[in-house]
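Quick notes on the structure that follows.
Yeah, one chain of the complex is gone here, protein chain that is, but the others are all in their spots.
Coming up: chain A.
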Amino acid sequence: MNEPSNPLLQHAFGESTDKLLNDLEIYIPESPFLHALRNSLHQLSNLKFALDTSSIVALTDHRGIIQYVNDKFCEISQYSREELIGQDHRLINSGYHTSAFMKNLWTTIRSGKVWQGEIRNRAKDNSYYWVNTTIVPFMDEEGEPYQYLAIRNEVTKLKKVEAELQSMMTQVMQIQEEERKRFSRELHDGIGQSLFSLIIQLDSQLAEQPSATLENLRSQVTDIIKDVRGLAWELRPSVLDDLGVVPAIRTYIENFCSHYGIEVHFQCTLRKRVDIRKEIAIYRIVQEALTNVAKYADVAEAYVDVEDQNEMIQVTIRDEGIGFSGKSQGEGVGLFSMEERARGVGGFMSITSAPDEGTSIQLTIPV
């Protein structure tokens, strides 16, 4: 197993450059050729030095058996060179990536293409580290790879920040929902109730002594109650908490139609309640998607489907409007926040759109 498949690999990664540089004069007489060769070897040696100081480098044979590792590799993986040489990368596999992921990696490099991506590895003390990895295959005359050079850079910190940002986004959205709920309740039950008691007092006054001024006052208070209720509903429809996402979407669509003049065809096979966080996510995504339809699609009709697939809820929001290409996405945070919402409840959202071919948003939420 420790026997390298190709004896040349022993010195493959410029290990012998320094020695060659020293012995150069012994074998080759002074000539422009020697000069050029020395220069070239020198440059190679410098390049290797630069690479070794900056990156984690490993060289494997065609089977993936490690033939060479630099100091940085040993440092980050906490294994000694002796422990690594002759092993394959399974030694540092963290088990995080799917077999499909690994298969794709191998298919890519076996076919002679460079693979790039982020991999989570496991060090000797069982801690994890993330590396941004580039694997370059070297091919022989028959077009078969005979060795792979892997250059990695540690990005554990970046990954950690990425994960923190994600959880922060989820939390911020949760807090926003809570705040909306609180304001909505406060408006509805607090101010709304006070205004209602005002109406009752006005009514009793009016019963005793009819007065046009009081009538007028009463109708103004009624208007204010309507406004306050409308505001409370916009912030967070209580029907969402009380009756669930489907009645909430239905009411939203009714209001949407009379506000934008866009007819929404709503189909739904969901008959059960799911976790409130998931219901909120579905509701907010449908809301945001329809608002986008109104703002950008330039259509008179849109389609919303909510399908119960037992383990999944599949939601589709579709229009046949002007669509957009991937590049022309606006400055808004709408799409981004929709994706985050879906991710926040373990779901997944994808968008398909092309100019003049409409836009379709698919949301999958596991239950």
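The rule we apply is simple: a residue touches a chain if its C-beta (ideal position, glycine included) is under 8 Å from a C-beta of that chain, and two chains touch if they have at least 3 such contacts; residues count from 1.
We adopt the following convention: contacts and distances are computed from a predicted model.
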By UniProt, of "Cytochrome c oxidase subunit III", "ABC transporter permease", "Pyruvate dehydrogenase E1 component subunit alpha" or "GAF domain-containing protein", the chain left out is "GAF domain-containing protein"
Per the touch definition above, residue among A:Cys257, A:Leu335 or A:Val367 touching the missing chain: A:Cys257
Listed residues A:Asp71, A:Glu162, A:Asp203 or A:Asp223, member touching the removed chain: A:Asp223
In terms of residues, what is the contact footprint of the unshown chain on chain A? 219-220, 222-223, 226-227, 230, 257-263, 294-295, 298, 300
